[in-house]
Each structure stands twice: as structure tokens, then as C-alpha cells.
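Everything on this sheet refers to the single structure shown next.
A single protein chain has been removed from this complex, and every other one stays in its place.
Labels run A and B following the written order; every chain starts at residue 1.
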Amino acid sequence: MAYSDKVLDHYENPRNVGSLDKNDPHVGTGMVGAPACGDVMKLQIKVSDDGVIEDAKFKTYGCGSAIASSSLVTEWLKGKTLDQASEIKNSAIAEELALPPVKIHCSVLAEDAIKSAIADLKSKQGK
Amino acid sequence: MQKVYFDHNATTAIDKKVLGVMMPYLEMQQGNPTSQHSFGRYARTAIEEAREQVALAIHAHPTEVIFTSGGTEANNMIVHGAAIKNPQSTLVRSNIEHPCVARPMEALTHQGWQQNLLKVNHDGVITDEAYKNINANNVSLISVMLANNETGAIQKMSTLSHFAKEKKALSHTDAVQAFGKMDVRFDELGIDAMTLSSHKIYGPQGVGALILNKRSDIEPLIYGGGQEKNLRSGTENIAAIVGFGKACELISESFKETSVLTGELQTTLELHLKELGAVIFSEKVKRLSNTTFFAFKDIEGSTLLTALDKKGFAIASGSACSSVNKEPSHVLLAMGIDEDLARGALRISFGNQNTLNDVKTFIETLKKELQTLKQLTAIAA
Partner (left out) sequence: MERKPIYLDYSATTPIDPRVAEKMIPYITEHFGNPASRSHSFGWTAEKAVEEAREEVAKLVNADPREIVWTSGATESNNLAIKGASHFYSTKGKHVLTIATEHKAVIDAVRELEREGFTATYLEPEPNGLVDLEKFKKAIRPDTVLASVMLVNNEIGVIQDIEALGNICREEKVIFHVDAAQATGKVDIDLEKLPVDLMSFSAHKTYGPKGIGALYVRRKPRIRIEAQMHGGGHERGMRSGTLATHQIVGMGEAFRIARLEMKLENERIRKLRDKLLQGLQSIEEVYVNGDLTHRIPHNLNISFNYVEGESLIMAVKDIAVSSGSACTSASLEPSYVLRALGRSDELAHSSIRFSIGRFTTEADVDFTIQLLKDKIQKLRELSPLWEMFKDGIDISKVEWAAH
């Protein structure tokens, strides 16, 4: 399979790999996908009191496109408000990484991971 | 002793340029074209390039090219593949088809299919009237060869196309002998499928193609890994496919020139043959410019053949495939040629390396051999 240069770059040099303390009230964790489907994405965001994302980390079990999609969104998330973050669409991810049709589901998963992390944060903070 | 090869309808010597493009695939590490790593991708690219070369040479779309192990397989594939789609149907062919069209159809007649024959006339061509004698309605395939391997006679494709459309049947032509000797344009023939072979156009043996119109749907003959869009499984014969592609490219550049050359040789040869009293089959009809099929009355063909071979001339009696048995040519019998005359038939098929000098020395040798043979027969009598 031919990967785009951007996918290869994120795959070779993934940004923001790691974990944040999931018990921290400022941290939202999203875990989406399933091992049997071949992709599991864990995305964590740390949000300041004024609602801006200060940090984002990920770990992904999946193909190169899945790794690249999650790596890319961690870059995009930093500095965004939660509202701005929830507006990130999978189509934008797919376009940025020039994903082939068979890999569109990776961008969908990344969008889901963002939504899941935000939902986790909101439920933690009782909002 | 110098050897002169006059059997190009059986097989041809590979072109040096073809060998050149094949060598890397014979010598270097190669991948399985299905493999995902770089070796595999490299092989895959080479195959797709060859597919384009084949398509270009015959004016087809690359997606219409299905690589096979040769003409025989391609012919078996279309017969079997079209028949299986339509059980109990009728298969139509001419009565001079190559055995690799005729025999699979005959085999299917034992399994519930019918076979109808289009009969050639005395000159070895199918007239428009012959089509009118086919009354079957549920026809799945009609196969008529473009040029005959023995006589070189060329069949009219427009009648075949028209008839197939009327019967809503698949039309197929075995163009193994025609391709490279005349202009063959798949997009203009108006037929659904066509068979090609590499080793008749200065390409390697062991590879050929079925050209199949995108609208046509057939069943595979060989099942497995799903190569060639599921129509022909089995690891691709990369070196041969690459060679075939190159041979197609070269032949489409050179066939016009070559056919002028062989045409001159043919004219000279036939002039002398007739002087010597030979009968030339399909003489009066449109014919490949490289093929002369002839016989001398009262001369034993196989004796003459052996004598000529000893003098360095490689010629054939009928087709190579049937030269194993001593039966007279089925093509000549279908044309209504007398059995004794047919038994003595010899075929000369020229190629791009033959010269006028080859023909002249051949005629000289032939004259001598005929004399010797006539003396021997006289003694025996």
C-alpha cells in the first residue's frame, strides 16, 4: 500500500506519544476501537480552567494511517477550546493526510477519540 | 551447414531486445507480484507496464488483457468460461479451428452442451451463407479464428460480429497466427474476446493473453489466489510477461515492414512452386503474407520433409501440434481436399529474418530432392 509522505512522517516521528494521569480532573481520556478490528486509539487531553486544551497525548494500536491520524489530531488539539476541538471533522484529517478510501475509517476513529475524550472530561467535571 | 528456419507459424526465435528486457527478471532477485514489499511491487509494476504494451499493440484497454500461459490456455478459458455461464447452450465454431478451440468444445458436448460447425468452402474461408445454416438459438459462444495456422486464410470478422450480436452470444477469435502478421485492432473488430500468443511474435514461449471485452462475463478455468482479476489464478510468469509486452511493442512497429518482406518472399516461392507443379491451398483468398501451404501430387510429404531438414531447411507438415500424428491435415479435409493430396501437404511460414536468398537456395534444394524422389518412386514402380 502506498502511504502519503505526511502519513509516513507521522508514522516515523509520531508527535505527542504518551500518557497523562487519567485521574487528574483536568484530563479527559478517550479510548475507541477494538483489538479485533485492528485499531485501538487512546487520546488524552489536558484542559486549563478557562477551557483551553494545554496538552494532548496519544497511544495507538493500528496501522500507519491510524497512528498518523491520532498523531495529527494531538497537534491540532493543542491551544483549541473544547468547542473548537469538537468541530474537528474526520474529513479534514483524511484530507490533510491524503488517506486512501480504505483508510478513511482511521480518520473516523480519530474524530471519535476526540469526542470520547471531551465527553470523559465533561462527565468528570460534572458538566 | 547453414540452417534456414521456415516454420514461424510454429514458433519464432525470440528478439534480442525482448531477451534484453527479460534478463533482469531471470537473473535478479524477484518478488512475487502479489507480495506487498518492494520486490513484489516492482514485479507488479513490470506486469502492469507489459499489460499496457499488449493493449496498445492491439488497440484494446489494459483492463481487457488477461495474461495466460499461452494461446491454448486462453482458448480453453474462453470456451469453458463462456459455456459454464450458460449450461445446455450451443457452442459454434468453424470446422478449421485449432484443436485448442475444437477439443474443449467437443469435451463439453459430453456434458450437455451442443456444438454447431460453420463450414469453410474449398478455399478455406467461411462464406456469409455458412452462417445462415446455423439454426441454434441458445448460442453462448461463437469462435472463428482470424487467420488459419496452416493455410493462412483470413476470415471476415464483421459477419462473425453481426451474427453473434443477433444471437446474443459471445464472439471470440483466435488471433494467435494473425497478430503480428496483419493489423489487428480489437476495438474495431466488433468482437468480445480474442486470443494472443507471445511465441509467435518473437516473444518468449509460455505466455499469452485472452483479450476480453469489459462487458463480457466468464468463469475462470483455473482457481486460486485470484490473480488477473480472479479470472486466472497462479503466480504471474513475470519474465515471460515482460518479454511478451516488449514483443508486442516491437511487432506493432515492425509488422508492416515485415509483411511486405514476407510478401515478396511468398510471391517468389509460390511462382517457383507452381512451376514445379505444386498445388497451393487457399491461393485465391485473402491470406497471411508469410504462409504457403502446398503439396505435390504423388510425392510423399514426410519423406520430402526429412530430406529438406537434412539439408538444413526447417519446414512443417500442417500444424506443429498435430505433427505428432500422421493424419492428414484436418483443415485441408474440411476444405474438401483429396486425402492423398492432403497427406503430402507442407507448410512454409516466413519470418523477419528470412531473405530472398533463403528462398532461392530452398527452391534449388527442393528441385534436386524432388528429382531424387521421383527417381526412387520410378524404381519402386
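As a working rule, a contact is a pair of C-beta atoms (placed from the backbone, for glycine too) under 8 Å apart; a residue touches a chain by one contact, two chains touch by 3 or more.
None of these values were measured; they are calculated from a predicted model.
J.: Please pick, from B:V92, B:V207 or B:V359, the residue that touches the omitted chain in the full complex.
T.: With B:V92, B:V207 or B:V359 as choices, the missing chain is touched by B:V207.
J.: Please identify, in ascending order, the residues of chain B that touch the omitted chain?
T.: 3, 5, 7, 10-14, 16, 19, 22, 26-32, 34-40, 68-73, 75-76, 80, 98-100, 103-104, 106-107, 197, 199, 204-207, 221-227, 233-240, 302, 305-306, 309, 313-317, 319-324
J.: Can you list, in ascending order, the chain A residues touching the missing chain?
T.: So the residues of chain A touching the unseen chain are 1, 3, 11, 14, 17, 19, 31-42, 59-64, 66-67, 102, 109, 112.
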